[in-house]
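Here the complex is missing a single protein chain, while all its other protein chains stay put.
Right after this comes chain A.
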Amino acid sequence: MDSSPFIDNPANKSGGGSRYGSPFRRISFNSVNGLGSDAGTAVVGGSGNDQNKVDELKSEVNSLNFVVSDLRNQIELNKIESEQKVNDLMKELSQQHLKNDNLSSDQVFIYNQNKELNSKLAHIQENFTGERSKYENEIKDLKNELFQFKKQYDEVQTESKYKFSQMEQEQHNNELQIQNLNTLNSNISDELTAKDEMIRKLKLKMNEQMSTIEKLNSDLMSIPSKDEIASVQTINKQLSEQVTYIQELELKNLTQAEQIKKLTLNKQNTEILKEEKAALTKKLTKIDELNDTINDLNLQLLNLQQENAKWKVYLNEEDDVKIEEFVKNYALLKEENILLQNNFNQTENELKNSKNLYNELFITHESLSKNFNTLSKNYENIGKLNNELEQQKSLAFEESNFLREQLKNLDQELSLNEDDKNKYIQNLEGLVDEYKTKIDDLTKKIPKEVSNKRQRTEEDEAKDEDTTRNFQKSVSRLEDENFNLNNKISKLLNENSVLIKKLQSLEEIKEKKVRILQLRNNPFLNDQFVKKELLEALTKENNDLLQKTPLGETIPKSLYERSQLENQGLDRKINELNKRIQRLREIFSAKSLEFIDAVYSLLGFKLEFLPSNKIKLISKYTKNDKNCLLIDPVKQTFKTSKHNDEDDVFFQICDNLIDFWIKEKNDIPCFLAALTLELFEKNQSTDQ
């Protein structure tokens, strides 16, 4: 690295810099001379100025070379880094492409799966609706079955109870029989053994007798004599008797064997009965299990009753409607309701239309009535005008008549003068024309007035129509609102009644679901039990006394029992009182201890109440507890007791104080106070 400043610059310093001085050296030089920097160098450098510049330029070139090489290196490094980054990015891009492909494939897969799941869901929904209806049917069937099973169970339970009671009775009888038979059996077996022994003995005897007979026979055969014959006869007799006795015994034996057979049969019967008993006990356990199931079923029943009650809230209590029928009816009613609602809507629309029509007709009627009024007024005006015109006409007619008469007179006169006649006729014609014009004016005026009046009324009518329309609209709107509010109120009232019923039923159910419990052994029941026992004893005693004959001297047992009960009651009371006394004593002793403690702590004397009505006082400050004062408040005596001679000091103090306080002043409290003070001081001095 030629261009490195760390290698070049020190060399420069050692070559050029050491001779002419580096800027550092130059500064130090300048500082010594005290001259300006540029001026100093110019004066000292002189001829080497160009060389310096060359060196500087060289160093600059070197540094620039270094910078260039550094920049090149940096560029190369950057290039490498950028290439690496490009490679990484390319890799990332490829990975992203791969991911994208995977995601697109996943999306396709998910889309397919979604499709499949949708189809499955639709299928499942179809199946579900089918299955639901099936399950509902099954539930219904199961409920029916449950009901039947319940019935069966009840029947079976009653039967089993009946059978069980019968079997128990039989068992009881059989047990009694068995006991009797066992006793019989034992007796008979004893007899049998006795008889067997007897038979054995008799057989032995018989054998002996037989041997004697044989002997005797042999003897008889050898020496026959009368006595022997007699003896033989007697022996024979005995023998025959014994044989008959043996026969009787054998008969007895046979009968007893039969009896034994019977007993064995009975034993077998008892075993069978025992087996039956075991079976019945098994049945009993089953019945217990069934009882458990019954309890469960009862709980279920209670729940169902709750539901039923919930539903029944919406019905009247008297209605005994099955839910299925109710639901069917409800569906029918719903359909009917929809139809009726449609009809109602239609009729409502019609009603609205008719109302609108009515309003319009009302408005037209109003306008027409107003028109009619105006027209009637017009008619009256016209009538008046007509009358005027009639009057004018009659006047005109009268005038014309008068004029005709005048004309006739004039005709007569005209015959005299034709000129005057013409003038007069012209005057008359003029008058007629005037009348005509007047009449025309009047006739023209009438329709004009009428039309004016009509114009005025039409404007008013338009205004009136608008106001009436508005009024009618507001009235119809308010009517609609009123109708809606009425509907709302009725709905809310219905809801309220339903909710009240629901609340009542819920409270009832809640009450049913709660059990009120008490302990079997509680004070109230115990008290009641004692009373009941006493009452029973008294009634029994009463009955016995009533039944007792007046001559009898004995007392009924119930009287004794009643008195025993009363005694027990008294014992209880005594126990209670003893307990109370014990507690009072305890309290008294505790309180008296408290009192003694208080006295000890406050007055410095321990009090002991002795049985001989004396009070023993032991000072707090005596070292020995046996140094005490004995006060007899009855006899007014005062004693000091001494334990040993060491306590003479105590007694000296006591004697001194007794002399002064009791003998002279007769004041015990002051004596005691003085004694405590003296003893305290004594103790203090000995401690020091």
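What we mean here is this: a residue touches a chain if its C-beta (ideal position, glycine included) is under 8 Å from a C-beta of that chain, and two chains touch if they have at least 3 such contacts; residues count from 1.
FYI, contacts and distances are computed from a predicted model.
**Q** The complex has one chain missing from view, so what does its UniProt entry call it, picking from "Mitotic spindle assembly checkpoint protein MAD2A", "Ubiquitin-conjugating enzyme variant MMS2", "adenosylhomocysteinase" or "Trafficking protein particle complex subunit 6B"?
**A** "Mitotic spindle assembly checkpoint protein MAD2A"
**Q** Of the listed residues A:Asp141, A:Asp288, A:Glu405 or A:Asp527, which contacts the missing chain in the full complex?
**A** Per the contact definition at the top, the residue touching the missing chain is A:Asp527.
**Q** In the whole complex, not just what's shown, which of A:Arg583, A:Lys623 or A:Lys639 touches the removed chain?
**A** Only one listed residue reaches the unshown chain, and that is A:Arg583.
**Q** Go through chain A and note every residue touching the omitted chain.
**A** Contact residues on chain A toward the absent chain are 299, 302, 512-525, 527-528, 579-580, 583-584, 587.
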